[in-house]
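One chain of protein is taken out of this complex; the other chains stay put.
And now, subunit A:
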Amino acid sequence: MEAAIRFEHVNYSINHLHILKNLSGIFPKGKITTLVGPSGAGKSTVFRLCNGLRSANTGKIFIHGKLITDYHPVDLRRNVGLALQSAPMIDGTVLENLQLPLQLQGKKLPESEAKHLLQLVGLDNSFLHHHANDLSGGQRQKVSIARTLVNRPKILLLDEITSALDRVSQQDIENLILRINEKFGTTILWITHNLQQALDVGDYTWVMMNGELVESGKTSLLESPTDDRVREFVKGDGTN
């Protein structure tokens, strides 16, 4: 199986806190891999490393076979798109937020494209000129997803992007991501607290706990975990 991202004995600490512990594993190319595990397990940190916002202290990360440190940070980040867990907005309208990725390259996203993006994530056109600060948590998540798509990343890192969405919106986003995966062959990494979602969308799964990768493989492993801790976690419906 070809790896889009490969971790080899990755350790990451901050302020003497050992956050990722000797992490080794792969995220298969062109597939959807979900990352599950309790809060504080280190899932978001894995994404920060993949997107280059942080660097591992020791160990190696390969993106499409090339050492992550051999990429220019700007190229890396455009190709490995990240939708941050907090869905932060810049101070401005929804349109300005959608235009941000291209604006950073000195280009301009046409308003028609922005409208199309809003439609993709299921947000009405009328939101285009709303101030981003006035959006609800769920609406912000939708804008954040749309914004991450603008760079057309080859790898998409989605950090709990549906946590504030209602059931219907959640399904719409799931379908959108599945379509993107299918149409463009985009590799998807998706952190979710929702085990049902992991089962619905994921081909593969990483179960992380306490900075370690405790189990990984086909998503069906969530239905019959071998590790005791994972069994406990799954029984608690992933919410502990």
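Quick note on the criterion: contacts are C-beta pairs under 8 Å (C-beta built on N, C-alpha and C of every residue); 3 or more make two chains touch, one makes a residue touch a chain; residues count from 1.
In this section, contacts and distances are computed from a predicted model.
Looking at the choices "Quinoprotein dehydrogenase-associated SoxYZ-like carrier", "Oxidoreductase subunit alpha", "Iron export ABC transporter permease subunit FetB" or "SRPBCC family protein", the name in the UniProt record of the chain not drawn here is "Iron export ABC transporter permease subunit FetB".
The chain omitted from view is touched by exactly one of A:L20, A:I63 or A:L84, namely A:L84. The missing chain, though absent from the display, is touched by one residue of A:N15, A:S112, A:S126 or A:S224; that residue is A:N15.
Looking at A:Q105, A:Q196 or A:S220, the residue that reaches the missing chain in the full complex is A:Q105. Shown as candidates are A:P73, A:G217 or A:G236; the residue that touches the absent chain is A:P73. Mapped onto subunit A, the footprint of the missing chain covers residues 14-15, 51-55, 69, 73-75, 77-78, 81-82, 84, 86, 88-91, 100-101, 104-105, 147-148, 151.
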